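Showing just some of the chains, left in place.
Chain nomenclature is as follows: A, B and C, assigned in order of appearance, with residue numbering initiated at 1 for each chain independently.
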Amino acid sequence: MNALAVEGVWKYYGDYPALRDINLTCEAGSCLALIGRNGAGKTTLLRTIAGFSRPMKGAIKILGGSPRETATRRNVGFIGHGIAVYDELSALENLMLYARLYGLTDARTKALQWLTETGLERVRDGLVREFSRGMRQRLAVARAFLHEPSLLLLDEPFTALDDRAIAVLQRLLREALAQGRTVVMSTHQLREALELATHVTMLNRGQVAFDGPCTPEMVADPGLVYARYGEG
Amino acid sequence: MEFLRQVLVILAKDVRAELRTKEAVNAALAFAVMILVLFSFVFDPDEATTKMFAGGLLWIVFAFAGTLVLNRSFAREIPNDCLDALVAAPIPGSALFLGKALANYLLVAAVELVALPVFGILYYVRWYERFWQVMLVLALGTWGVTVIGTMFSALTVNIRLREVMLPMITYPMLTPALMGAMQLTVDLMNGKSIAGDATVWLKLLVGFDILYTAASIILVDIVLVG
Amino acid sequence: MREKLLYALGVIAFAILARDIFIIAGFPPEVAQGNAFKIIFFHVPSWVAAGTALTTALLSSILFLVTKNFKYDATAVAATEVGVAFLSVGLATGILWARPIWGVWWVWDARLTSALILWLMYAGYLMLRHAVEEPTQRANFAAVFSILAFIDVPIVYFSIRWWRTQHPAPVFFSSGGSFPPDWSAVMGWNILAMVMLACVLVSVRLQQEQAQREIDSLRRLAHAL
């Protein structure tokens, strides 16, 4: 069974087709790098997969279920452009809140564990309002991993992270993949992403322009896919 | 059980975020006093006629203070896209809705309970004479205001038209509940018990609350995920 | 040295107040109001003290904006806090008086209402300070607010002259006064004592504020190391 299957998905904003007949599949344990120029439709696709908006046509299956089923949602972790943590709560409170929402039994332990993983244990009682941009992004990472989802949907997860935090995130992703969990991420930091990716999908104006395994060639020259399959 | 726990988690989060600074209550109190002062310029609270509608006045104050709280309810989720995370979490929309509605209810009720004695002193109203009946009307009316306010706060948070739609729909829809509450309160504060004709208003209020709560719980899932 | 002076001033103020209470207790009850009228010996002085404190706050706020010296910001907070305290006393004594005389706790006349608004406004000042975290910003905002708020002070003072009010007409500084001279003397002493008390309180708060500032900067230094 595929961890993720996107079947003929169309999505319009008003008249503008942001996604045009997208077909994708991801096996469990694979890492899909979703690339494409600004405005290609990466964010739209990820948000549609996560179930924040319904596709106009087509269907999305996550672990065999629809994105909006409770069972599915429990198994999905999402990082979007916004970091989805509360400015008025501390880092620890934020994580504990989400742990409780996901019904984890040991909310506090889990929260502390992920604060340590992401290097935020020093500021765990600091309000998020006082965090720098990178610290916020780290917290968003912690939030997405907290409930150990089997599908991770990450929209530009490396943004604002320093080299060390990028290394940590890469390690976390590698561990997740090794455990058979699935990762779909969009990014413009190709170098960091292609190191992990098993598959690459390139969108171009809402259409799939390239879809295939990630080859060593691509890792060596991250610009390759754009050069070869981009609009030029 | 699970459902209740989820409601409580949301409730606790909202109340905590709001009360992070204790000044919220102080500010609400000062605010209520200020409105009462403003009204005193309009009607002379000494006069007997004022007593006839002081109860109505009270609900206007509540509606106004309530709007301040309710406007923030889902708007609070906007800045960091927190609503996404809530919608993505494995909890039913109804739990989210009830949690938020209850949080709003607590906050609005707190403001009201503080404003009530102040109102009593400044407008020479013996509101405590029929204490439990007043509390009943307060509880019912406030729930009506809260449930509608919360629902529309949710309805309009996604679409850009948030603050357009919210007031345009909410306020007219609130009118029956507020009217009922006003009529009852005026009666109670003029020493009449809820009896006879007045029970119609009470029934209206109860019916309103039940109807809109049920409708909201059923519809909220559609509202939250476009 | 400064502290001793402060304590001395405070003790003197209390001594005067104690003496006056004794004297006032000896005054005969007034014809119309009975013993209740005696509250005026505390009512009026606390308004005068509040006015003094708030004027100090205004001046130090302006000075802060001109010099950007945080000493003046500290003075402004201290003075406003004390001012609000005396405003509260003024309102409380007024209400206590109103109850036996007018039979109700509160009436809506220009004097009482404007005084209540004044109180709300300066309470707002203190809350505004709490809500702003950045010290420079806090001081700036507070100073601006203080200047805007002070405009209400003269309105309170003149309200009984501008509008017909239930509140008793001015007795001092106006031709229609009918206060016996020995009462006036006692009143004068009481006003002096209250203002002295206000000064002492402001100084104490100011010292606290400065100590706090020093502790803060020490702590900051510790954090920086």
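The working rule: a residue touches a chain if its C-beta (ideal position, glycine included) is under 8 Å from a C-beta of that chain, and two chains touch if they have at least 3 such contacts.
Predicted model, so just to flag it, every value in this text is computed and none were measured.
K.L.:
What are the per-chain copy numbers for the complete complex, stated as a formula using the labels displayed?
P.N.:
A x2, B x2, C x1
In the analysis below, only the chains that are shown with their structure count from here on.
K.L.:
If you connect every pair of chains that touch, what shape comes out? Choose line, ring, star, complete or other.
P.N.:
The chain contacts form an open line.
K.L.:
Rounded to the nearest whole Å, what is the centre-to-centre distance of chain A and chain B, using the mean of the C-alpha atoms as each centre?
P.N.:
39
K.L.:
Taking each chain's centre as the mean of its CA atoms, how far is chain A from chain C in angstrom?
P.N.:
60
K.L.:
Where the CA atoms of chain B average out and where those of chain C average out, how many Å apart are those spots?
P.N.:
Those two chain centres are 37 Å apart.
K.L.:
List the residues on chain B that touch chain A in their complex, please.
P.N.:
The touching residues are 2, 5-6, 9-10, 13, 16-17, 20, 76, 79-82, 84-92, 225-226.
K.L.:
What residues on chain C touch chain B, complex-wise?
P.N.:
104-108, 113, 116-117, 120, 123-124, 127, 130-131
K.L.:
What residues on chain B touch chain C, complex-wise?
P.N.:
The contact residues of chain B facing chain C are 21, 23, 26-27, 30, 33-34, 37, 40-41, 44-46, 121-122, 124.
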